[in-house]
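The complex appears here without one of its protein chains, the remainder shown in place.
We call the chains A, B and C, going by the order they appear; numbering starts again at 1 in every chain.
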Amino acid sequence: MQETGKKLLWNTSSLFTNKRFVAGGATTPFADVFAYAGAQIKHSLEIAKRLGSESYVFWGGREGYESLLNTDTKRELDHIAAFFQLAVDYAKEIGYTGQFLLEPKPKEPTSHQYDTDAQTTIAFLKTYGLENDFKLNLEGNHAFLAGHTYEHEVRFTREAGLLGSLDANMGDKLIGWDIDEFPNDIYEATLVMYEFLKNGGLPTGGLNFDAKVRRQSFEAEDLFYGHMAGMDVYAAGLRVAAKILEDGYFEDVLKDRYSSFDSGIGADFEAGKVTFADLENYIIDTPDADVIAATKSGHLEAIKATLNNYIYSVLGARFN
Amino acid sequence: MQETGKKLLWNTSSLFTNKRFVAGGATTPFADVFAYAGAQIKHSLEIAKRLGSESYVFWGGREGYESLLNTDTKRELDHIAAFFQLAVDYAKEIGYTGQFLLEPKPKEPTSHQYDTDAQTTIAFLKTYGLENDFKLNLEGNHAFLAGHTYEHEVRFTREAGLLGSLDANMGDKLIGWDIDEFPNDIYEATLVMYEFLKNGGLPTGGLNFDAKVRRQSFEAEDLFYGHMAGMDVYAAGLRVAAKILEDGYFEDVLKDRYSSFDSGIGADFEAGKVTFADLENYIIDTPDADVIAATKSGHLEAIKATLNNYIYSVLGARFN
Amino acid sequence: MQETGKKLLWNTSSLFTNKRFVAGGATTPFADVFAYAGAQIKHSLEIAKRLGSESYVFWGGREGYESLLNTDTKRELDHIAAFFQLAVDYAKEIGYTGQFLLEPKPKEPTSHQYDTDAQTTIAFLKTYGLENDFKLNLEGNHAFLAGHTYEHEVRFTREAGLLGSLDANMGDKLIGWDIDEFPNDIYEATLVMYEFLKNGGLPTGGLNFDAKVRRQSFEAEDLFYGHMAGMDVYAAGLRVAAKILEDGYFEDVLKDRYSSFDSGIGADFEAGKVTFADLENYIIDTPDADVIAATKSGHLEAIKATLNNYIYSVLGARFN
Partner (left out) sequence: MQETGKKLLWNTSSLFTNKRFVAGGATTPFADVFAYAGAQIKHSLEIAKRLGSESYVFWGGREGYESLLNTDTKRELDHIAAFFQLAVDYAKEIGYTGQFLLEPKPKEPTSHQYDTDAQTTIAFLKTYGLENDFKLNLEGNHAFLAGHTYEHEVRFTREAGLLGSLDANMGDKLIGWDIDEFPNDIYEATLVMYEFLKNGGLPTGGLNFDAKVRRQSFEAEDLFYGHMAGMDVYAAGLRVAAKILEDGYFEDVLKDRYSSFDSGIGADFEAGKVTFADLENYIIDTPDADVIAATKSGHLEAIKATLNNYIYSVLGARFN
């Protein structure tokens, strides 16, 4: 349970620690365990309602496979989808109106978890017709384990209209497991907060530290420093992102880059007015050199340097 | 173009080599390039019809992003989805009935490609309503680059009903780029062929060597050895898989493991007859020890040893 | 402690679990903890002597850094080298004649461990003059975490004359942590056993299961199956490797491939009789085409197919 101001950010329930869930909760091969999981979530939803939690998150740490050789993946996915539908049904029945969330993670503790990454989880929701009842709770290190940046996961989830909540912790791309470090990377914080702002904030959910101090940081003050530094870097990232958005910098980059789709053949295509034959007619007399000349540089070197300058200038102002 | 017996396995067209496609073909930010891509695919589909190719594959080597900072990912995805719809429309118009295929690959040459892996590609198809017109062409090394085994990609695609064709080459999980080695891993060949058999073969498509001999294998005979060895290991894998299927070995493992869902509360759940309240009522008086006792071992050690014995016995028979 | 027949394979002592070792044992920044570690190893060496263990292994799970920012890497390496020298000195003093072993692993539990991989550990031994007193104990999954195959680690350690002992467990190259699975990969077992045979076996040390059954394999019989299957695959690998060695197959490949160094300018070079000027004189009138013609294919496709055939034929004989 995570409290935020007077509100409770989210509830969850562990279907992964107790040994009955050795092979999963909603994807267990064992009907009695499945029944237990259902009863447990029923109770947990009742608690969520009583506490008025804003959202209810499922992290499927054991919902996956140890090996494909002894796993009926299709049957398990059918089970967990139906299980989630039962949760939705029960929430309606008791009048719990919190937002349901899935939290993608590709592996650890299990070799493979079904909610691998944002887009795989979206595929699951769309396959089973659950996309109107669930959103996603994202975490940076989970993104790394799936081979993505955190901002990638947030971007694609936002654009799918499914951004629910964010875990404000950090990973290490050179380490193959989830380290849940308090965040301190100003680049990641800025880019994630930029997506947050583009999303209009988080209607439900929020920023949650699912982080822990390093093993060697065992003194009481470390816990304070970890939280302060973590909040600070996300606040700093928010300020940089807000300035970039206020200036319309990234938006102008995109507007300029895609401008050929704002009129002429590009706009006609976007309006659904062209066929392949129209495209052929349009381009057929255009010399190849002209087509190539229509391409423009992405100017990534200048854009990244500008991002650095935003960071230095916005955050340097603190010290002057 | 890949020929198979008297049939042509598939056609494709490169929207990734020419410098006009530096920022993509269907996802280029430049409308003239987009028009060129459309015209090119139009022609390519006409050729596919003329040649009677069984399937038509899109590999989106430049359809992705070099950086999120200068990419309008949503607009690009909308574009490529509409582009694919134009391809479907044009195929219908000219009466080309080959199967359209997408070939997932997460990166290389581009930092991130939209068709990241099987499930991400399935999410894309479902999001844009293209899942009835497209299937997937899978490749082992592409799976590795996305953090999956080849058999994982084939399994999930098969179970989604979207298995179209297979590239019979091999990767190296310790190398971070696509090596397109001729296959020689009997484990991978067996497990992929098992999925192939469970799929009832490949109605369209087939097994395609998109492989090349190693750089140091530059003599003429190496090309023969590469093809012979590659065909041999897939033929060997097919024989092992066929024997396993004939014996019902893996099927029995699953049948036994999930049997508690074949009757009682499990079967009621699968039939859509239970609610969370029913699950609670069922389990409420069951002692915790009994729930745990309902779990059974996955016996993975014995299963993997059995797989080894299948390989040794089926393939050793050649030498006796 | 690992028993083997009447002999004790090896002893060790944990400088990584107790919280006093939070920042290492021999590389701890805290002198009292260091003293404790020294006293603990002193006792452990006395036990090793009493039990007559063949070797004494150090695995440095906490000997590394959580972050470079707060670690004096040079001072810590100086400390652990001196610590190992104290161990050597004390062993001599009490007459313990077992072989000291270091066990490389690049990370987990710590972000970075000094004994990263075989060659890094060899660099350490040579830098501090410990190479005559220590050998290496290697483990497959540790190799994977360092980006290597198991056979790579065994090969380079063998050729450095430092192969001490082997852990017969297996990893998963797609998983970023140590899974310690009982081995079942016949390719890895064959290639590791080939190195074992080339090494003349292991004068001290042996094959050790530092493996555990999978989490879902929780029944008593799984432990038996795990051990049986693990022993079987290494026995199988040994038989395949022995046959390859008996046939001189790999040796012939190498002999043929490097034959140009067995006579002429190649042999003169190997005998230390040539300078760059001699090489220039030798090659100066050789047409470029002739130099290129001197290269020969590595025939890797045929070699890998032959390896498969060795596996099928040697192991298939069991079933006939």
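The rule is simple: a residue touches a chain if its C-beta (ideal position, glycine included) is under 8 Å from a C-beta of that chain, and two chains touch if they have at least 3 such contacts.
These numbers come from a predicted model, not from an experiment.
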{"item": "Residue touching the undisplayed chain, where the options are A:L9, A:V57, A:L125 or A:V233", "value": "A:V233"}
{"item": "Touch with the omitted chain, as defined above, among A:T27, A:N141 or A:Q216", "value": "A:Q216"}
{"item": "Absent-chain interface as seen on subunit C, which is shown", "value": "19-20, 22-23, 28-39, 41-43, 45, 66-75, 77-79, 82, 86-87, 89-90, 106, 112, 116-117, 119-120, 122-124, 126-127, 145-149, 151-152, 155-156, 159-160, 191, 250, 253-254, 257-258, 260-261, 264-266, 269-270, 272, 274-277, 279-280, 282-284, 286, 288, 290-292, 294-296, 298-300, 303-304, 307"}
{"item": "Interface with the undisplayed chain - residues on subunit B", "value": "19, 22-23, 66-67, 107-109, 111, 145, 172, 175-177, 214-216, 218"}
{"item": "Contacts of subunit A with the absent chain, listed as residue ranges", "value": "144, 147-149, 173-174, 182, 184-187, 213-214, 216-219, 221-222, 225-226, 228-230, 232-233, 236, 295-302, 304-305, 307-309, 311-313, 315-320"}
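The rule is simple: only the chains that are shown with their structure count from here on.
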{"item": "Distance between chain centroids, defined by C-alpha means - subunit B, subunit C (Å)", "value": "36"}
{"item": "Subunit A-subunit B separation of Cα centroids, rounded to whole Å", "value": "25"}
{"item": "Shared-contact residues (touching 2 or more other chains) in subunit B", "value": "147-149, 295-296, 298-300, 304, 307"}
